[in-house]
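Every protein chain but one is kept in place in this view of the complex.
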Amino acid sequence: MDRLLRKRLETRFDGKLLGPVRQRHDETEIHVGTADLVEIMNALHDEADLKFEILADLAGVDTGDQMQVTYHLWSEMTPDWLRVIADGLPRDNPRIPSLTGLWPGAEWMERETYDMFGIIFEGNRDLRRIYMPPDYASFPLRKDFYLADDAARSPGGGVRHMEQTHVPAQASPNAVRRTVKTR
Amino acid sequence: MTTVSRSWGNMTTTGKVVVPLLLLVLVLGPIATVAIGSWIGPWIVGLASANLPIVRFLVAVTGVLLFSIPTAFIIIYMELKVIAFMNLRVGPDRVGPAGAAHSVVAGLKVLSKEDFSPNAADRTVFTWAPVLVFLTSVMTFLILPFGPDLVGMKLNIGVLYLFSIGGMTVVGLLLAGWSSFNKYSLLGGLRAAAQVVSYEIPLTLSVVGLILLAGTMNVYTLGLQQSGWFTNWYVFRQPLGALIFFIASIAEANRTPFDLTEADSEIVAGFATEYSGMRFGFLFFAEYVNVFLVSALITTFFFGAWNAPVDINAILGFFNIAPITISFELGTLGIALLIAIAVLPLILTLALAAPFYFGKTQRPAWQALVIGFILFNLVGIGILGLIAYVNVPWIAGITWFFLKAFAFVFVFVWMRGTFPRVRIDQLMGFAWKWLLPAALLNLFVTAAAIIVVKSL
Amino acid sequence: MTTIPGMGLVRGMGLTLTRFFQPKATIKWPEEQADVAPKFRGRLQLLYDEYGTLKCETCFQCAQACPIECIDMGGVDTRGRFHVHWGPPETYGERREESAVRRSGRPVADTAFTHFEGIDLLALDVILDAHDHDPREMLAILEETQAAYGYLPVAALKHISRTTGAWYAQIYGTASYYRHLRFEPPAAAGVPEAGQAQIAAEAAFTTRLDAALGIGGQVR
Partner (left out) sequence: MTASNHHQPHLSSDDPRIMLDGEIGQFESVPPYPPRTEREAEFYSLRDGEMFLNMGPQHPSTHGVLRVVLKINGERVVDLDPVLGYLHRGVEKLCENSDYHHIISQVDPLEYVSSLFTEWAPVMAFEKLLDVTVPRRAEYIRVLTGELLRVSSHALYQGWMALDLGGLAPILYSFIERDEIVEMLAAITGQRMLFNYFRIGGVNGDLNHEFMSRLGDWMSRALKEHETNIGLLNENEIFVRRMRGIGRVDRDMALKMAVTGPNIRAAGVPFDVRRAHPYSVYPELDFNIPVRGSNGGGDSLDRYLLRLDEVRESLKIIDQCLHNMPDGPIMARLPRLLRPRPGRAWAAVEAPRGLYGTYAISDGTDQPFRMKIHDPSFVNMQLVGQLMKNNLIADTMAVMASLDPVMGGIDK
């Protein structure tokens, strides 16, 4: 736990953090809003006393009532991992600015998150599905997507359908509406 | 009649085939003998003696065709085994002794596979391209001098024939690649065209120096000129030419490190991607026939063709010993020959088996006998081979020719087991920037040397 | 890269040529068996539970669920009556009923597995004492058990497991790996199983007697 980093983050991003800076083991966690995300990330990446240059991971989370996007960052200035959680994405139309301007390598991670959660990263140039086939309609890692044999967990106690389609309005940002005939 | 029908009913299927055939042979045999002896034989002989070159050509072509397939089999087996050994593997070891029949069985498998052609392929070209490839590589065998007087055609423009026919292979590869309707095939075919055409030039130029030196384009005469001691081999007079020829012929035969036409990690199998069954077999055989061909050509041009590296007669002459010939008329032995034939194998087998039975190993009697019999056969073949080698010049020639050619085949296989392949631009750059100037240099130096030597 | 151009190529060819003559790494299966560590668990075996019945209920759920149909069940059923095989539901409906019966706790006669009956464990105890109940000497224990009983009875294996603390599955895995260990009594001519058990018991008794007297068996 790096107390210094906590202090630095609190003073630097005062008023922009949603909730307190949390620390556990070797991780420091901040919650930010989607509107401030790019600005905060730029600051984290560029400023000399932060210098979080390496994007270790980008993960989407479906908490059940909202969506989150989690970034893990590494910097040589601190022994901690920094976890940035972009909070409060509505489930029916989750949108968040893309970080491909800062880290072009985030492109595929954002594609994966879009594929699994339907979170739309505004500004990502190539936001298509990456794992699932192009004519696939649902988002498998969402919490309302039940596995076929996961009978015990489903509300009715019976087997649900494999795919509960939960397509947000305009699932893909720049899309020409697809009319693919599936054989 | 009942007896006949009953015994017919009792016969096995094989019997039902064999017995009528035997009867047929019994009846037709005498008739055929008489017919051939009195009418057909003389007619054929007459026809043949009237058209001797054509007959010679046909015989040679048949021989070459029959010869090329086993050669390909041997080289395939050799490649599997040698590369396996170099990779610390065992290689094929299930079919035949030490897996020796593996390539034959693989050939049979290829024969029995479905002959498939893609929907959009150009059927005609697709079918005939492998045949063209195979034929052009086999046709070059015609002028190879396997031994003294053991040559299909003593063409006086042999070298020219060689390169003109050899250059046709690329047409087959290009056709195969184009007609397959596959992008990998197309790329492979185009690569083949670019590569083979590029390397044809240094290949030919490297031999021009040799031709200047030898004063002939007859491959057989080239062989004759290199007889005697191994210092007469052209490799010692044309070392640069030999090196260029060697490198360019690797590319000609599409072997590693220049096997870009079928680079499996890039373009799957190149022009052969869509082929299956015996059509693929043709392409496959053609590749290995080509390997043998370029090895044989290196041997012929630069490494003394069929000539032994040591001139035994010269050594013997130096010590004032008459040339050895084993002239031995078996007929003079008379009845002793018969007895020897009857008794000698038995005695020799027993004699060779004895050390294994009584010796340290203490093998059981049957094992000792089997070992003895095998040893006896080996000894017998060895003795017979030695007699044949000394008495019959072409056997000596063919032995040395194949030894040398297969040594080069081994080198090809060895290189395949060691090297990664080059990139296409490096390949082309090497041909045009290094090999071609080197070949031209070789040519000029040779020409200048000839002029200088003649003017002295 | 070396300073002389082409030297690296020549050296590479030298290396492959030396490899050409070196001993080969291939294991010529099945003539040769690979040298597998005792802990290796890559071998699939159906195990018996603590009551001596097959742990597999033959419910075919695994075969049914396997997406690529790589699980195939076959063999003689636990009654030794007919071949069970994965197939349409009517072929395994009967098996499912039988499984249900077994699960309910009622005894199901398993005539094919009489050799799971209790055996005289005296001889085994002697062997285990000699090895100080040490699971690291498992192979020796198993070999001596087989020498005493003629084979490895399931009850003996379970006893070994209980006293040495080694898992039954591990003992079973070890035993099933070695070819010279067997789970079935050898098809000895004329000696019925009961007789064999008798012989084994006698042998065990004499062994124990020898041990008690300290003569170690060399007198007989």
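Chains: A, B and C, in written order; residue numbering restarts at 1 for each.
Just so it is clear, contacts are C-beta pairs under 8 Å (C-beta built on N, C-alpha and C of every residue); 3 or more make two chains touch, one makes a residue touch a chain.
All figures in this text were calculated on a predicted structure; none of them were measured in a lab.
Participant: Of the chains that are displayed, which are in contact with the missing one across the whole complex?
Facilitator: A, B, C
Participant: Tell me which of A:Leu9, A:Leu89 or A:Leu127 is the one touching the absent chain.
Facilitator: Residue touching the absent chain, from the options given: A:Leu127.
Participant: Which residue, C:Gly6, C:Pro30 or C:Gly214, contacts the hidden chain when the whole complex is considered?
Facilitator: Touches the omitted chain: C:Gly6.
Participant: Sort through B:Leu135, B:Ile165, B:Ile267 or B:Ala439 and give me the one touching the missing partner chain.
Facilitator: Checking the options B:Leu135, B:Ile165, B:Ile267 or B:Ala439, the one contacting the hidden chain is B:Ile267.
Participant: For chain A, which residues reach the chain that was dropped from this view?
Facilitator: 24-27, 29, 53-57, 59-62, 70, 72, 74, 76, 79, 81, 83, 103-109, 112, 116, 125-135, 140-141, 145, 147, 150, 153, 172, 174-176, 178-180, 183
Participant: Can you list, in ascending order, the chain C residues touching the missing chain?
Facilitator: Residues in contact with the chain left out: 1-2, 5-9, 11-12, 15-16, 19, 25, 35-42.
Participant: Need a quick check: the contact residues on chain B for the chain that isn't drawn.
Facilitator: 83, 86-89, 119-120, 181, 183-184, 187, 191, 256-257, 259-260, 263-268, 416-426
The rule is simple: only the chains that are shown with their structure count from here on.
Participant: Quick one: do these chains touch in a line, a ring, a star, all-to-all (complete), or other?
Facilitator: Looks like something else, not a line, ring, star or complete graph.
Participant: Mind having a look at which chain is the central one, using mean CA positions?
Facilitator: Of all chains shown, the one whose C-alpha centroid lies nearest the global centroid is B.
Participant: Any idea how many Å lie between the Cα centroids of chain A and chain B?
Facilitator: 67
Participant: Where the CA atoms of chain A average out and where those of chain C average out, how many Å apart are those spots?
Facilitator: Measuring from centre to centre gives 51 Å for this pair.
Participant: Which residues of chain C are in contact with two or more other chains?
Facilitator: In chain C, no residue touches at least two other chains, as defined above.
Participant: Spell out, as numbers or ranges, the residues of chain B touching 2 or more other chains.
Facilitator: none
Participant: Which of the residues in chain C come into contact with chain B in the complex?
Facilitator: 9, 12-13, 15-17, 19-22, 24-26, 28
Participant: How about chain B: which of its residues touch chain C in the complex?
Facilitator: Where chain B meets chain C, its residues are 82, 85-90, 93, 414-415, 417-419.
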